[in-house]
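Shown here: the complex without one of its protein chains, the others still in place.
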Amino acid sequence: MSDMMDDMDEGGEGVVKKFMFVNRKAPHGTIYALEGLEVVLISAAFDQDVSMVFVDDGVYELIKGVNTKGIEVKDFSKTYRALEGYDIEKLYVEKASMDARGLTEDDLIVDVTVLDSAEMANLMAEQDVVISY
Amino acid sequence: MLHIVNKSATERNSLESALRMATKGSAVLLIEDAVYAATQGSVAAAKIQSAMADVQIYALGPDLDARGMSARVLDGVKVVDYGGFVDLVTEHNSCQSWL
Partner (left out) sequence: MPMVEVAGKSFEVDEEGYLTNLNDWNQDIAVYLAQEEKVEMTENHWDVVNFLREYYDEYQIAPAVRVLTKAVAKKLGPEKGNNKYLYELFPYGPAKQACKIAGLPKPTGCI
């Protein structure tokens, strides 16, 4: 995949809205995780206030130490590390989801902010647009 | 019988159903997103551990690798490759895929 937009980011002054992308699926069993990531990368061209959150099995998308050679698919866990270059720096994970899977921040491939469920709920309530995968 | 499960136990109930129907001496093979259940610290691990008294649990190695989970596999779970997957299918009289 890619996202070649030559001029998208040179448009006029638009209204900045708060967009949240909610990731709830494990990475390879379904296409949701990859599709969601592609949409986020495309949305970066619109200069909106983007947050990505990872809850439930979505936290598995960020695991370190992935090797996809055996299943012959692209290792898109590396692509989460490109988000910073796209100025998408607000990444949040829910603590309860991490705990239920025996995971800590050290297991993740990118820097994230860990929120408890109430904090996550508040962040969600603040958004103009929430898109869920 | 060989029971094959491919859905995450923290998203669907396929693993629970498979384990409920797996009789003593049968085998359960975890593939795709089901492999997460066989990892340390998962809430699903307890289900696997109690099932291991009666059934042998297998997990597909390439699916563990692709999910960064190879180093976290529970003791007692046997990791197999694609060849091992085929062997399991041929060794058992029948297979049930819990889609």
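In this document, chain identifiers A and B correspond to the written order of the chains, with residue numbering beginning at 1 in each.
We adopt the following convention: a residue touches a chain if its C-beta (ideal position, glycine included) is under 8 Å from a C-beta of that chain, and two chains touch if they have at least 3 such contacts.
Worth saying up front: this structure is predicted, and the values here are computed from it rather than measured.
In the whole complex the chain that is left out makes contact with A. Although one chain is hidden here, its contacts on chain A can still be listed: residues 1-6, 8-9, 38, 41-42, 44-45, 74-76, 78-79, 81-82, 85-86.
Operating definition for what follows: only the chains that are shown with their structure count from here on.
Mean C-alpha positions place chain A and chain B at a centre distance of 28 Å. Across the interface of their complex, chain B is touched by residues 25-30, 56-57, 60, 63-71, 73, 75, 77, 100-103 of chain A.
Those residues of chain B that touch chain A in the complex are listed here as 6-8, 10-11, 32-33, 36, 39-43, 45, 61-63, 65-72, 81.
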